[in-house]
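As you look at this complex, bear in mind that one protein chain is not there, while each of the others sits in place.
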Amino acid sequence: VSQSNLLLIFDLVGIFVFALSGALEALPKALDVFGLVVIAGASSLGGGIVRDVLLGATPPAAFNDYRYLLAPLIAALVVFFLHDHVRRLAPLLTTLDAAGLALFSVAGAEKALRFNLGPLAAVGIAVITGIGGGIIRDVLLREVPRVLRKEIYAVASLVGASIVVAGDRMNFNRTVTALIGALIIFGIRMIAVLRKWNAPTASTRPAS
Amino acid sequence: VSQSNLLLIFDLVGIFVFALSGALEALPKALDVFGLVVIAGASSLGGGIVRDVLLGATPPAAFNDYRYLLAPLIAALVVFFLHDHVRRLAPLLTTLDAAGLALFSVAGAEKALRFNLGPLAAVGIAVITGIGGGIIRDVLLREVPRVLRKEIYAVASLVGASIVVAGDRMNFNRTVTALIGALIIFGIRMIAVLRKWNAPTASTRPAS
Partner (left out) sequence: VSQSNLLLIFDLVGIFVFALSGALEALPKALDVFGLVVIAGASSLGGGIVRDVLLGATPPAAFNDYRYLLAPLIAALVVFFLHDHVRRLAPLLTTLDAAGLALFSVAGAEKALRFNLGPLAAVGIAVITGIGGGIIRDVLLREVPRVLRKEIYAVASLVGASIVVAGDRMNFNRTVTALIGALIIFGIRMIAVLRKWNAPTASTRPAS
């Protein structure tokens, strides 16, 4: 798989799963169909748009390829028209969201490296790509952003992105490190959810 | 009217009415005069700034022409100093906001077409231009964004922007389609408000 094809596939699959999870998360809010489209679009395109704006890659990919705009539209309509069936898939929501986080973080790291950013900056862009859409969704729905809740979320993105960036510095095969990075993000996030892992908070630490 | 004059007029009138409606909406929050200026500025310039950043047209028009910055300043001061008179105009708030939505959506579509975006992307930029400032205002005021409430709002923008983009593809006269598009957005939004039209929600639909 060529590098730019890899980026496109990661982007499109990531957009679709983030759009599904965003629309599912918005279902209890009784939005109308257009509100659902707005939330699905913000959840799934927000991270990549912020990434492209920061990289100066304007107009963002989301506006250069109609498939990027179609994906959240279809996802929102699927959730709207099949909500009774889709609702039964609620346990899937966390899994879809973890997959989106993995795909977006890796795609963000890849694109930042292609724009010749330094390693720390590439990891930063990767994490912003992974968590940006979810933050915008949570702000619009007036939820506490998931990334601030006591869950392993940003850190999973951080670990996987660091692997992709380190692999690039060591000239490892790009496709292989991308897949390894994505699997590690997905794995850390899913284990954290299943085992209810939380990172330590300042108030729960013994005083130093 | 030349195309770029048309864009400027639509932008400036849109900024002024959005600034007035933003400041009026913020009045009950008892902000100070500077808070009112911030809200008027965010409501009225936010959509166009986001549009220009996405198009890579930086610095955004709002920072290239002092009239763009003066308009919300004047609107905020008018609302602040004449609030008792202005308050009586509250029924006008929805009308002003609908006018702003119409002007901004059409100006957004025009500018996106001038930057050679595809039709779907141009409609997307148009809707973001139309609803962006209001979303920023509502997030700052900690309200549920109007676009997510059960009202015909984003869809009015979507319909009018589609007309402008379709007219462009068919080489219709630009000024005429811009005016038609704006009138249709304004009309749909006003009828929706007057008749309390709502788009369907997933929970009110019969199960499929």
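Chains here go by letter, A and B, matching the order in which they are written, and residues are numbered from 1 within each.
Methods note: a residue touches a chain if its C-beta (ideal position, glycine included) is under 8 Å from a C-beta of that chain, and two chains touch if they have at least 3 such contacts.
Keep in mind the model is a prediction, meaning the values are calculated, not measured.
Enquirer: Among A:62, A:117 or A:178, which one touches the chain that has been omitted from the display?
Expert: A:117
Enquirer: Among A:19, A:93, A:109 or A:135, which one is in touch with the chain left out?
Expert: A:135
Enquirer: What residues on subunit B make contact with the chain left out of this view?
Expert: So the residues of subunit B touching the missing chain come out as 27, 29-39, 49, 53, 56, 58-60, 62-64, 66, 69-70, 79-85, 139-142.
Enquirer: With the missing chain put back, which residues of subunit A would touch it? List them for me.
Expert: Given the touch definition above, subunit A has residues 53-56, 115, 117-118, 120-121, 124-125, 131, 135, 139, 142, 144-145, 147-150, 152-155, 158, 198-205, 207-208 touching the missing chain.
In this section, only the chains that are shown with their structure count from here on.
Enquirer: Please tell me the distance, in whole Å, between the geometric centres of subunit A and subunit B computed from their C-alpha atoms.
Expert: From the centre of subunit A to the centre of subunit B is 29 Å.
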